[in-house]
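Only one protein chain is missing from this complex, and each of the others stays in its spot.
In order of appearance the chains are A, B and C, and numbering begins at 1 in each one.
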Amino acid sequence: MTIPDIQSQPDERKINIDKVGVKSLRYPILVEDRQNQVQHTVANLNLYVDLPHHRRGTHMSRFVQVLNNYHQDMIIDQLDTFLDELKSVMNAEAAYVDICFPYFIQKQAPISKINSLMSYDCCFNASFKEDYELWIGVTVPVTTLCPCSKEISEAGAHNQRTHITIKLQYIDFIWLEELVEIAESVASCEIYPLLKRPDEKYVTERAYSRPRFVEDITREIAQILQNDKRIKRFIIEADSIESIHDHNAYALVRSNGYDTNS
Amino acid sequence: MTIPDIQSQPDERKINIDKVGVKSLRYPILVEDRQNQVQHTVANLNLYVDLPHHRRGTHMSRFVQVLNNYHQDMIIDQLDTFLDELKSVMNAEAAYVDICFPYFIQKQAPISKINSLMSYDCCFNASFKEDYELWIGVTVPVTTLCPCSKEISEAGAHNQRTHITIKLQYIDFIWLEELVEIAESVASCEIYPLLKRPDEKYVTERAYSRPRFVEDITREIAQILQNDKRIKRFIIEADSIESIHDHNAYALVRSNGYDTNS
Amino acid sequence: MTIPDIQSQPDERKINIDKVGVKSLRYPILVEDRQNQVQHTVANLNLYVDLPHHRRGTHMSRFVQVLNNYHQDMIIDQLDTFLDELKSVMNAEAAYVDICFPYFIQKQAPISKINSLMSYDCCFNASFKEDYELWIGVTVPVTTLCPCSKEISEAGAHNQRTHITIKLQYIDFIWLEELVEIAESVASCEIYPLLKRPDEKYVTERAYSRPRFVEDITREIAQILQNDKRIKRFIIEADSIESIHDHNAYALVRSNGYDTNS
Partner (left out) sequence: MTIPDIQSQPDERKINIDKVGVKSLRYPILVEDRQNQVQHTVANLNLYVDLPHHRRGTHMSRFVQVLNNYHQDMIIDQLDTFLDELKSVMNAEAAYVDICFPYFIQKQAPISKINSLMSYDCCFNASFKEDYELWIGVTVPVTTLCPCSKEISEAGAHNQRTHITIKLQYIDFIWLEELVEIAESVASCEIYPLLKRPDEKYVTERAYSRPRFVEDITREIAQILQNDKRIKRFIIEADSIESIHDHNAYALVRSNGYDTNS
C-alpha cells in the first residue's frame, strides 16, 4: 500500500516559511564539563528548518530521527554538524536549533569550604544558513545589594536575588564556566546552595561592601567582554527580583555589533 | 434531527467520579472592594461537579452557561448560590469552584505619601456538598530580613522578597484587605510599587530593624488568626526568594482544625 | 536633610545602557473595545529607557509615577505620548514599553447562537527613539486538523489546539478584533468557550472539512496581510499542541521588511 505524502505536495501560495519544525521537545543530553569531562542533563529543544514556497510541508518526524543520531554524543559540541545534517535530510537551506538545559557546577562555600552543586540555566541558539552561527548563553543567579539604599540608610541595605544572563557569539571557544565566573565576579556576592553560619557572615558582609545596581552589573560585564578578543558579539541582561517591590529591576547592554530591534 | 446524548448513557463501571468539569477558564469578574465598592479584574476558574457511577459523562457546556448568568454580578460574594445552581443544573450532589484573580489595593508610600496600585493574588476555593464550605486566600509579597544574617554580620543583612499566603475559612466575613494588612504587619517591611528616596531610606531601615525568619512570619500570623473569633481554620505559608541561595526558604503552619496530609 | 542621589553620579565606564527599567509590573488598564467602547483588563508591563554612558543609574520610581498618570485613561491608545513623557521625565533618548493583557471578545456559538466570552492574549511593544514604533500582537487559540492524518487514515484525523500569533506594525489603525478574525478565518475551525451538541457537531465537521498544517496557517495569513495596504511588517507564528506527540509543531513567517535574526 502506498501512503500519500501530503507534505511533498506543491504549494502555489508563493510564501517561503522562515522556520518550521518541532518545539519544546525534552531530551536527555551529555554536556562537556570542564571539571568532570562529561555531565548528564536534560534539555528542552526547538528544531526548525526553512521551507521554500513551492513545497507544502516539512517532514516533522525527521527532526527527531536526526536528533536520535546524537543521543549518546555531546550534541552541543557539534551543533554545526547536526544542523548540516538537518539541512541535508530536510532538503532545506537553513536549519535552527535552540537547546536549553540546567548545568551543574560544584561550588565551595567561601569559609567552611563545603562543596555543593549549583545549577545554571544555559541556552545555545544555533543557525546554519550560508554560515553557521552560534549564540551561547547562561543565566547566573547572584546577590545584588542596592548602592542607593546603602548610601541613604543608617543601617542595612535592600538586596535580592538577581538573574544575570550573558549571551554571546565567540571567535575562539569559551567555557560556560568562564561566563559563570564573569557574572559572579561582578555581583555584590555570589550565591551558594549551602552556607554554614561563617559562610553566611561572609556573604552578608561581602554583599554589603560591594553594592551594585543592575546598571553596574551590565556595564562591568560589558567592559570584561569588550576586552576579550575571543568574543564577537554579546547581550547582557540583569533582572533583579527587588526585595522592596513586587516588580523587577532590569538592565540590558548589547555590544555594538548586534543591531536588531529585539 | 435528534442528536444523541452520549454523556447521558448509563455506565456499568461502578466508579463514582469525585470531580469533573472545566479547568483554566479565563473570565472577567467584578469583586467587592472595601475602598471603592467594586473592582474589575480577570479570573482564572475551575468548575467541577461530582458524577454518580451510573452516568457516563457530565455536560461541560453547562458550566459556562451557569457562569454566564453571573457575568455582571459579583460572583465571589455569591459562590454558594452559584454552586447550588451548578448542582441543580448538573443534577449533581457536589459542586466545586476555584476562582483566582489579581486584586489591586492602593498603597501610600510611607514618607512621600505618593499613591500607587499594588496587586495581590487571591484564590477562593468553594465546595457545596451537603454543606457549603469556603476557603479564601491571598498571597502578599513582603520583605523579610534574616535575623541570623543580621546578628552574625558586622554590617548589612540579607533580605529578599517573600510571598506570604494566608488561606482560611471564616465564620464571620473577613475582607481580603484585612488579610493583606495582617501579612504586611508581621513582615520585616511592606512592599510598595513606588518608593521615592526618602521612602527607600524608610523601608531599608525598617526592614533592618525588624528581622524575621519564615518561621517567625508564620508564627506571628498564626497568633493573630488564633485570636480572631471570626476564623475557623487557617493555613499560613511563607515562601522566601532567598537572596543568598537559588532555592527558597519555606514554612507552613496549619490551625489544629485542619488535619489532612496535604 | 538631604538624601544623596546615587543614581545621578557620573559614570566613567563609557558603556551606554540600551534598556533599563522596571519589569513584570501588574496594572489594571482600560482598552478600547470595538463592540463595547471600553473594556477593563489587567496588564503586565515592562517599562524601559536608555541610559547614556556618563550617568550611573536611572530613577526607577519615575516609571511607575508616569504610568500612574494614565491610570484612568486608555493607555494603549496613547503609547506614543506615554513614551514621550517617559523620555522627558527620565531625560532619556529612547523609551520602551511592553504591555500584555487578556482581551475578551463575545463569541456566538455557530448553531445554538449562545454567547460567551473568549479571551485572547495581546501584547503591544512600543519604542520611541527618534521615531515612534509600535508592534501590536494577538494570540488566537484555534483548532487545526492535520491534512496528512486525514488523507492517510480510513477515518478520523488528529487535531488539536493551536496558538496563532500575529504581530504587526501598521500604517493605518487596525483593530485587535480584525487580527482575531483573520486568524480564525484560516484555521480548521474557530474555538468557542461554550458549545452545545449541535455546535459540537458543526465544529467537528467543519474542522474535518478544512485540514490545515501549521505551514498552511502561516501562509494563508501571510497572503491576507501582504494584501492589506494598512500593514507595514508582520510576523506570524502557529504553535500546535500536537495531540499525537508531547511536543509542538511550529511555523513562522515574516514579511520581507523585517530582517533580524530573532
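Keep this in mind: contacts are C-beta pairs under 8 Å (C-beta built on N, C-alpha and C of every residue); 3 or more make two chains touch, one makes a residue touch a chain.
Computed from a predicted structure; not experimentally measured.
Of C:I15, C:A94, C:C148 or C:V253, which sits in contact with the chain we cannot see?
C:C148
Quick one: say which of B:L51, B:A109 or B:I136 touches the chain that got left out.
B:L51
Given that one chain is not shown, which residue among C:D73, C:E181 or C:E205 touches it?
Counting the whole complex, the residue in contact with the absent chain is C:E205.
Check the options A:Q65, A:Q108 or A:S185 and report the residue that touches the missing chain.
Result: among the candidates, A:Q65 touches the missing chain.
Write the list of subunit A residues that the hidden chain touches.
With respect to the unshown chain, the touching residues of subunit A are 3, 5, 25-28, 39-42, 61, 64-65, 68, 71, 102, 104, 114-117, 119, 193-198, 201.
Residue-wise, where is subunit B in contact with the chain that is not depicted?
3-4, 6-7, 11, 13, 15-26, 46, 48, 51, 56-58, 60, 127, 133, 147-148, 151-152, 213-216, 218-220, 222-223, 239, 245-254, 260-262
Using the touch rule from the top, list residues of subunit C that touch the missing partner.
Where subunit C meets the chain not shown: residues 118-119, 141, 143, 145-146, 148-150, 152-161, 189, 191-193, 195, 197, 200-201, 203-205, 207-209, 241-247.
By our rule, only the chains that are shown with their structure count from here on.
Report same or different for the subunit A and subunit C interface, where same means the shared residue numbers exceed half of all residue numbers found there.
same
Work out the mean Cα position per chain and let me know which chain is farthest from subunit B.
The chain farthest from subunit B, judged by C-alpha centres, is A.
If you average all the Cα positions, which chain's own average lands nearest?
C
I'd like the Å distance between the centres of subunit B and subunit C, where a centre is the mean of that chain's Cα atoms.
For subunit B versus subunit C, the centre distance works out to 28 Å.
Residues of subunit C that touch two or more other chains: which are they?
Where subunit C meets two or more other chains at a single residue, that happens at 3, 25-26.
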